[in-house]
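Excluded from the complex is one protein chain; the other protein chains are retained at their positions.
When the chains are written out, they are named A, B and C in that same order, and each has its own residue count from 1.
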Amino acid sequence: MASHAENGKFHYHEPGLQHQFEDMGQQEESVSIGMWVFLVQEIMFFGGLFTAYLVFRSRFPLAFAEGSNHLDAFWGGLNTLVLIVSSLTMALTVYYAQRGNRNMQVIMILLTMAFGATFLGVKVIEYTDKYNSGLIPVTGWNKRANEAQPAVEERAGAVMPWETAVAAAESGSEKKKPYINPHGEFQWNYGRHVYDYAIEKEKSGKPYLTESERVGYFSNGVFDPNKYRDKIRIFYFIYFVMTGLHALHMIVGLGLMAWLLFVAWRGDFSALYYAPVEMSGLYWHFVDIVWIFLFPLLYLLGRHFLH
Amino acid sequence: MQTQDGIIAEQSGIPKQNYLTNGTTLKSWLLTKDHKRIAIMYLITVSLFFMAGGIYASAIRLELLTPPSDLLESGTYNKVFTQHGILMIFFFLIPSIPAVLGNFLLPIMIGAKDLALPRINLLSLYIYWIGGALTVWALLQGGVDTGWTFYTPYSTTFSNTYVMAVGLGIFINGFSSILTGLNFIVTVHTMRAPGMTWFRLPLFVWAQYATSLVMILGTPVIAITILLLAIERFAQVGIFDPSIGGDPILFQHLFWFYSHPAVYIMILPGMGVISELISNFSRKKIFGYEFIAFSSIAIAVFGFLVWGHHMFVSGQSIYAGLVFSFLTMVVAVPSAIKMFNWTATMYKGSILFETPMLYAIGFLGLFLIGGLTGLFLGSMGLVVHLTDTYFVVAHFHYVMVGGQVIAYLGGIHYWWPKMTGRMYSEFWGKISAMLVFIGFNLTFFPQFILGYLGMPRRYASYPEEMQVLNIFSTAGASVLGVGLIMPVVYLTQSLIAGKPAGDNPWMFPGLEWRTSSPPPTENFEVTPVVTWEAYEFSDENGLDIDEARRRQAVTTV
Amino acid sequence: MQTDSSWVPILPEQASTLAWHVDALYVYLILISVAFTIPIVVAVFAFAIKYREREKFANGAEIHGSMVLEAGWSFLPFVISMTIFLGGAIVYYNQVTPPDDAMQVYVVGKQWMWKVQHETGQREINELHVPVGRRVKLTMTTEDVLHDFSVPAFRTKADVVPGRYTYLWFEPTKPGKYHLFCAEYCGLNHSGMGGYVYVMEQRDFDNWLAGSVSGQTPIEQGRDLFENKLGCASCHAGGPAQRGAKLENIYGKDIKLVGGQAVTVNDEYIRNSILNPGAQIVEGFQPIMPTFKGQVTEEQLLALVAYIKSLSGVTTPATGGTTTTTGTTNGNTGQTNSIGTQGSNPNAPSSNTANTQPNR
Partner (left out) sequence: MSDNHNEGHIGYPGYLGVFAVLVAGTLLTYWSSFLDLDAIFPGANTLLALLIAFTKMTCVMLFFMHVYWSPKLIWLSAIASFFWLAIMFAYTMQDYVTRGTGVF
């Protein structure tokens, strides 16, 4: 991100040709290649998160569906549309820049910023809702949605299936002590609809739970709400990190737009020199693309379980 | 002698106008956009980190002199080897050759005035400084004891040291190498001088290009991984912590997805330097130019497919192990090709034994052993016995120190006259090269045996019967230490008392030797037009050999 | 390794059926390495001498490369590396596929000790007793961080991952005492986490299962338990990682406990601290000591108490004091013993010897 801002700046500080370049063409080519290489590394940056998502969703689809069913698909969809519109206006900004149309440029940039801000506003609304429902996976950052949920629990350690009665009793008593809930007072008391739905399906014969789920939701053969909640908590962790990083990129983008607005308003860009607009455009569109994937992955998948 | 000195002085003195004399204020350095000055600042910082890591290394060897953990108690020892690893890998090995030699030479070698994005180049230096400062601060606060691999769940849940601060430092530092790589890629694509086609590029540039690809594609992943680690550590979320549903193996996958290619980030530039040295000091076109060039790219690409060979016993599936082992064997081939080509290059050459060439020959031997022991660790049946033992330690020190550091020293000596315009003491140069070679082998060869005996890594205390070999190792380390300190002395001394080197002391054809040394701020008075192939020693490379001979004759009377 | 005569050992002992597979692979690779190294090194030096610079700035010959050579030395290493891969894969397959008829042993790693439990209920710490010539399969997990169960003499090793089981198998071929290491870095006392694998003749193993200890005085026996069998020494014997209270010269004295009140160190207190460590923590120490209930038999307890007393110079063998408390834990020890014998009878092939041994 930093390098991007940098990228734009150096046209601004000394408009026209940089000392190290032979001609404008070389300079623009360099800048655009540089921008694309930067986007490549951005893709790999988010790629790590998508890998984590892939691994855990493939292992615990039900818990993920449970979590995503609690997200509000309406807000998510609205945000998607908002971003798409902002992408359009961004593209038009470039379009007018190429025509050297200063006024339309300024207007389009303003529109883009407005939509970007709207997006962030909606995100705030969503995060607040998660906070109020006690779904922030960070210890101590949650409003206590229901006092019934104890922060301090009695929890027996896992008893190895092979252990003899004595050993079991000991390792039980040895471990069974009150401790601060490592689930970080993350509260999931919104039922387990998807799970029940799956159990229904299982009754009809065909196996529905993945192998990981068969061990991941149960302890000693019985359904263990703690473990189920852990998996949902992982979903929310991934949700917050992904959308959070995306929102961070949006904020950087807005800063970029503000600077772009200033320069465009001063009328520095012309049909011959509009590289900064184009580069900022690339960045903005990239952020849009990330969201295009985040929306179905986080909000939609698994919705059909309940409808 | 006076007169002759006079003659040399007027024929090849230090030019009045060069990048060093162009602005002397501190500001002119800190805000420079000149890739050469940035390279010099990198050189200084990187050397400091190297010394810091070296001090930790000597502490480790001293502790291992005796079986019990008596000199350092195990807690301290854990911190010491962790910080040795972190400083050396993230703050010395990865930036050293690209950021110092690459920064300085890449634009000159392709005949450009500067890197394509000079501000970003400066930015990367500052990012490196910030990341480094943060890490050093954390180390001073009390350090970190997770091992440089930060394996979970120890690093997330159990370690009560400064994991997050150090992690943040590495995270920031990562962007420095990303930006450097980005800059190199752009530069190589757009800034080549007229006539400098892709297949006229020096192999050093090819190697830097391959390295940059790895930096761009790999580094972001470690960044996000460390970020997840830090978040998990303070939020206790547990996507890496099995006790709350996570999976520690996932961390290892993400970590090694970068950290294995990172090994190639460290060694590829070294290979580039060696290609330069061998070819030039044999005064002969390199053997199989295309093959060396493409093997660099091949290594960069295949390097991304083999990370699982760090995880053979870590609980990854047998099938995955087989796949990774197979690809590991495949990736051995390009390195072998390079090795053979270098050897063949010396055939029918006219070999000049200056210090850099000694380093190059040392590299051939050490990297050969390093690479072959790599096969040991790629073959699954053997690696089950060898992982996490000193065999691994010895192997990667042979590749990293015997490969990268030796190449780095060779490169520094080779281009020192170009960087500073002055010649270091050839005599002391050769002595230190020898010492480094001998000391290194004495230090790390016994560790192969130790490893096969089963001495595990990261042990503060070990069984008595292994002491003899450890004593060898420590003894060698002291020799190695001396060998590594000497260059600091005589290179610094050469800055003041070294005799002017002249623009092209060895009459080499590369572009960097066709400008004055030290070069002017924009590298060339006139943009060069390249009409000769890489390593063109025949007469059509436009070098006046006879003039050089005459000058030599005068000076050596 | 102990029995290795050479002053610098080269190979660890071969103590399992798979060891020679690995060693064979090792030797094969060493041969390949030599076969590559010698020619290259010779060539480098030959060229270096033969073609050293004769005349200043004389140019080398004009050689651009040779397709044939390149193809050759691309193909050759590939073929060889494939043989290495196949060899490695085969050996690896044997290493990671445990046989069905293997004898089960369960291992739990924990900072910084190995807790082993035999199917017969025997539990040991930082030790593993196995009979020679029997296939042994370890089912392993850990309570906290990653560890790695590594026995160089068996040429085998496997990470222990929390939340999962990992498996390891070997068939010892030679009775003896072999190093057991933790090979995956696991924190402060990583290098202290380990002990020995004892490979015993079947008969001795059965004795050991039956829990009989060869004739030592209680104090000797106690020292043995304290330093080797139970690994108390790793925390209580001083040394760098001092996590347990020192035990020298405490017997009969009053010591302050966490929470203020004091207690006199007598047989009773020592015994309780072993069976139920959390109850009375000495001031200034953490409640990190695991309970040894079910791991020590009554006579072992007596021996331990006797040894700890001997540290304070009190050498009367432990009697009385404990008699009052035996009642409280009788049920427990009774269980462990009964499980031990019940388990071992169907389990050990020569169970009749096992039954005749104990009163030896």
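The rule is short, and it goes like this: contacts are C-beta pairs under 8 Å (C-beta built on N, C-alpha and C of every residue); 3 or more make two chains touch, one makes a residue touch a chain.
Bear in mind the structure is a predicted one, so any value in this text is a computation, not a measurement.
Trainee: Would you indicate which residue among A:Tyr95, A:Tyr131, A:Tyr190 or A:Trp259 is in contact with the undisplayed chain?
Mentor: That would be A:Tyr95, which touches the missing chain.
Trainee: On subunit A, what residues meet the omitted chain?
Mentor: Within subunit A, the residues that touch the unshown chain are 24-26, 28-29, 32-33, 36-37, 39-40, 43-44, 47-48, 50-51, 54-55, 58-59, 73, 77, 80-81, 84-85, 87-88, 90-92, 94-95, 98, 158, 211-212, 215-216, 219, 271-272, 275, 278, 281-282, 285-286, 288-289, 292-293, 295-297, 300-305, 307.
Trainee: Using the document's contact rule, name the residues of subunit B that touch the chain not shown here.
Mentor: Counting over the whole complex, subunit B touches the hidden chain at residues 189, 217, 221, 242, 247, 249-250, 253-254, 257, 304-305, 307-308, 315-320, 323-324.
Following the convention adopted for this analysis, only the chains that are shown with their structure count from here on.
Trainee: Of the other chains, whose C-alpha centre is the longest way from the centre of subunit C?
Mentor: The chain lying farthest from subunit C is A.
Trainee: So which chain ends up closest to the centre of the protein, judged by Cα positions averaged per chain?
Mentor: B
Trainee: Skim through the chains and flag the pair connected by the most C-beta pairs in contact.
Mentor: B-C
Trainee: Measuring from the mean C-alpha position of subunit A to the mean C-alpha position of subunit B, what distance in angstrom results?
Mentor: Centre-to-centre distance between subunit A and subunit B: 36 Å.
Trainee: Could you put a whole-Å number on the gap between the CA centroids of subunit B and subunit C?
Mentor: 38
Trainee: When the centre of a chain is set as the mean of its C-alpha atoms, what distance in Å lies between subunit A and subunit C?
Mentor: Distance between chain centres: 45 Å.
Trainee: Among all residues of subunit B, which ones touch two or more of the remaining chains?
Mentor: Counting only residues that touch two or more other chains, subunit B contributes 243, 247.
Trainee: Which residues of subunit C touch subunit B once you look at their complex with the stated criterion?
Mentor: Residue list for subunit C touching subunit B: 1-2, 4, 7-12, 21-22, 25-26, 29, 32-33, 36-37, 40-41, 43-44, 47-48, 51-66, 69-70, 73-74, 77-78, 81-82, 84-85, 87-93, 95-96, 111, 144-146, 148, 150, 152-153, 155-159, 161-164, 166, 179, 181-192, 240-241.
Trainee: If we count contacts the way the header does, which residues on subunit B are in touch with subunit A in the complex?
Mentor: It is residues 112-120, 123, 127, 175, 178-179, 181-183, 185-187, 189-191, 216-221, 223-225, 227-228, 231-232, 234-239, 243-247, 250, 253-254, 257, 522, 527 of subunit B that touch subunit A.
Trainee: What part of subunit B is in contact with subunit C in the complex they form?
Mentor: Interface residues on the subunit B side: 69, 73-75, 77-78, 145-147, 151, 153-154, 157-159, 242-243, 247-249, 282-285, 287-291, 312-315, 318, 321-322, 325-326, 329-330, 332-333, 336-337, 339-341, 343-344, 346-353, 361, 364-365, 368-369, 372-373, 375-376, 378-385, 387-389, 449, 452-454, 456-463, 465-466, 468-469, 507, 537-538, 545, 548-549, 552.
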